[in-house]
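Got a structure for you, questions after.
Just one protein chain is left out here, and the rest sit where they should.
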Amino acid sequence: MSAAPGPKANGSAYTARFRVWRGDADGGELRDFDVEVHEGEVVLDIIHRLQATQANDLAVRWNCKAGKCGSCSAEINGRPRLMCMTRMSVFAPDETVTVTPMRAFPVVRDLVTDVSFNYTKAREIPSFVPPPGLRAGEYRMRQEDVGRSQEFRKCIECFLCQNTCHVVRDHEENKQAFAGPRFLMRIAELDMHPLDSAEESGLDRKSAAQEEHGLGYCNITKCCTEVCPENIKITDNALIPLKERAVDRKYDPLVWLGNKIRRR
Amino acid sequence: MTQVERHTYDVVVVGAGGAGLRAAIEAREQGLRTAVICKSLFGKAHTVMAEGGIAASMGNANPRDNWQVHFRDTMRGGKFLNNWRMAELHAREAPDRVWELETWGALFDRTKDGRISQRNFGGHEYARLAHVGDRTGLELIRTLQQRIVALQQEDHERSGDYEDRLRVFQECTVTRVLKDGARVSGVFGYVRESGRFFVIEAPAVVLATGGIGKSFKVTSNSWEYTGDGHALALLAGAPLINMEFVQFHPTGMVWPPSVKGILVTESVRGDGGVLRNSDGKRFMFDYIPDVFKEKYAQSEQEADGWYADPDNHRRPPELLPRDEVARAINSEVKAGRCSPHGGVFLDVSTRLPAEEIRRRLPSMHHQFKELADVDITAEPMEVGPTCHYVMGGVEVDPDSAAATGVPGLFAAGEVAGGMHGSNRLGGNSLSDLLVFGRRAGLHAAEYAAELGTDDRPRVSAEQVDTAAAEVLRPFSVEGGEPESRTENPYALHQELQQTMNDLVGIIRRASEMTEALRRLADLRQRSRRAAVEGHRQFNPGWHLAIDLRNMLLVSECVARAALERTESRGGHTRDDYPEMDRRWRKTNLVCELASGDGELAAVDPADGQIRLTRRDMPPIRGDLLALFGKDELLKYLTDEELDT
């Protein structure tokens, strides 16, 4: 038994040129590494090999390595992706593979970023309001009624959509006002939940999405959908329907008039 | 005294998976100030990897299901080594725990009449697993996470501070449970991001750290699974039981090499998938053990009829408990009837329409497509056993989840032992997390609430200094003579994984395990010279060097207990003792720290750090025994046990 690092060569192996960002909040640089690549490997394998052989203290956040936890988000050749789901076979052997941390969030060290923005936003979204009068075990919902929200609950919170959305990526100052695709989708999820009773309790999620969580900042350019590793149709199925629901509330003259009259 | 960040809480939960979050919710709902410590980010815990479902006898799919049937299945799956009281509580309370999730916003797949849909799984007599496609663990973790956020929002409403009564410490690792005399006084740990130390003073600590899979090479577990809670308990003086029982999930991916071990959910088989060898034969029919002969189909025709009409057909043998299927696959591979990459074929493509596969098994479809270039709707998967779960863990009181002998220490989930006996049924893990997570949180809160302010245990400065020195050690190791050169923690870890995989793996022999113990002793010595470069900020090499202590401790427990148990049962298979032995049925093997005082260095290297003792289990309550037929009990219990 040997302690040779890495899996045994299975088929062809080659040496790839990696360019990895190393540094922290005070600065850093892209550094070049030549590293072995074996058949069937993903970018995260290569980062791990760098860790084990050339850069013991290379910081990288990861967890399940199966695309289920959403920890290893980074930017590979400028595109926001999960490192564990990016196969090396998509690159030509002579291509330089550049790996940087996500660029919309403050960097902690190397490939690790401070994603607390997302946890702050998560707290600002009002939670599920259980229907009064229904006890646990009495919930009845049809599959067709839960399907929409279930799609959004596939979200693994990798925050790639939050990272790629130009509203905050390119405009730090918008972070205050804008919840980001992941959390606007959370509002849509709750608003489409067949038993959510926010409305009965006086909370209008549709208007709140626009007035408090920055739905209007979204200009539906669909980058969130493009980078979603779970293939959730964030824009088409969550954000646009949410915009339409806000229109129901705020720009539909009949609804507006009705509300005015009812309030009197 | 060492510079540390200090906090004071009533209850500290170490671990933020299903059990940890459920415990934290309960403690906070009891009105106590609660802290949760996650090793990774909030919501990323290993629970998200659970795919199939949550076992709970709600009876939505088959009204004949009830807690007694679930209890029976659990005991059978664990080959009667389960702590019967835990199995009983688990079966009784699981439905309430699942329904409760719905009131927090969970959206399970539905039956036609709008109830929670339930699916078939290995070892469960009826379709019993509440599920969401094949991402049930994610739903569970997200629901609990969102429940915590909801509680924080309540606190914010009340006091203006989200973290007033419930705070999540993200990316922190606990390295020691601190004690004041016999009692728990808090925890010591470090923040991964900054490397800074922290101490949380708290009279009650709930361990919910999950498993030990990262000690094995081929595993479905993530890096977090380094046996931290097992080691913390040992070091705090609490015993572990059943450590010889490690579950190898029968179906992990085998190719490509970089994903070897990643889980392929049992739902593939529950929904109709079959196992074939390289001859195309459905080999599981050859591997039905005697104890299960009456329950499983003998022909393909009978097995296939079961999916549509379970009342008049027996179950297909692909749905035997996991230990049986894993052993069968292992035997086929050893006999040379294996797939090109050393596994067997798991085929669902010829069993269900493509559309149906994509609907029922979306993440499996995605996983194989993305990682292996295999379209599971058109071709079979290649699978083989992978280290998945440890049945052993902290010995706890079944009702309160309190660890033996250490007041204030509680354990729930995979880190606790006893519930699953020698083998866990699929789906029983998620329900275990919820049932015992809640109980641990509840009793930890009660314990903490009963203490008066003057009565609270105190953290000693000396213990903090010792803990800090232990953690900092890898930075000060210096290479000198050739026999004391520094060691690379990554290399040590790889050697450990290889050792456990090869010598204490799915099939075990006395000679190999003796060799494993020798190697572990050697690794233990070398690990004291594990050195790291760089500084304390997010330094993975350092983190691994610290985790090695835990992996070496639990690996020794596994190897010692496995060597001692001279029979084959559930997740423990001995080549040299291939039969199940009724005399072993009521015996737990108990691991304790040999030094007894939490000190590791002083122990003689040859002796190891673990002391192993045998302990008899309490006899099963009569009304629960009566749920089984006498013939069946005869296979498990000794004659004198049956007479009394």
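The letters A and B name the chains in turn, as written, and every chain counts its residues from 1.
Methods note: a residue touches a chain if its C-beta (ideal position, glycine included) is under 8 Å from a C-beta of that chain, and two chains touch if they have at least 3 such contacts.
The rule is simple: contacts and distances are computed from a predicted model.
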Item to complete: Just go with whichever of "Cysteine desulfurase", "Phosphonate ABC transporter, permease protein PhnE", "Integral membrane protein" or "WD40 repeat protein" UniProt uses as the name of the absent chain.
Response: "Integral membrane protein"
Discussion item. Using the touch definition given at the top, which of the shown chains does the missing chain touch?
Written reply: A
Fill in: Given A:21, A:62, A:152 or A:183, the one touching the chain that is not displayed
A:21
Worksheet item: What chain A residues would touch the chain not displayed?
Response: 21, 23, 25, 27-28, 30, 75, 77-80, 95, 98, 100-101, 103-107, 113-114, 142, 144-145, 164, 166-167, 169-174, 191-192, 194, 214, 216-223, 226-227, 236, 240-241, 243-248, 250-252
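Just so it is clear, only the chains that are shown with their structure count from here on.
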Discussion item. Under the definition above, what is the set of chain B residues touching chain A in their complex?
Written reply: 40-44, 46, 48-49, 58, 95-96, 99-100, 102-105, 107, 109-110, 113-115, 117, 132-133, 135, 138-139, 142, 146-147, 149-150, 152-153, 156, 162, 170, 193, 222-224, 255-260, 262-263, 363, 366-367, 370-372, 488-492, 494-495, 498-499, 502, 532-535, 537-542
Worksheet item: How about chain A: which of its residues touch chain B in the complex?
Response: 1, 3, 5, 7-8, 10, 24, 38-42, 45, 51-52, 56-71, 85, 87, 108-110, 112, 114-115, 119, 122-123, 126-128, 130, 134, 136-137, 139-143, 146, 149-150, 153-157, 190, 193, 196, 231
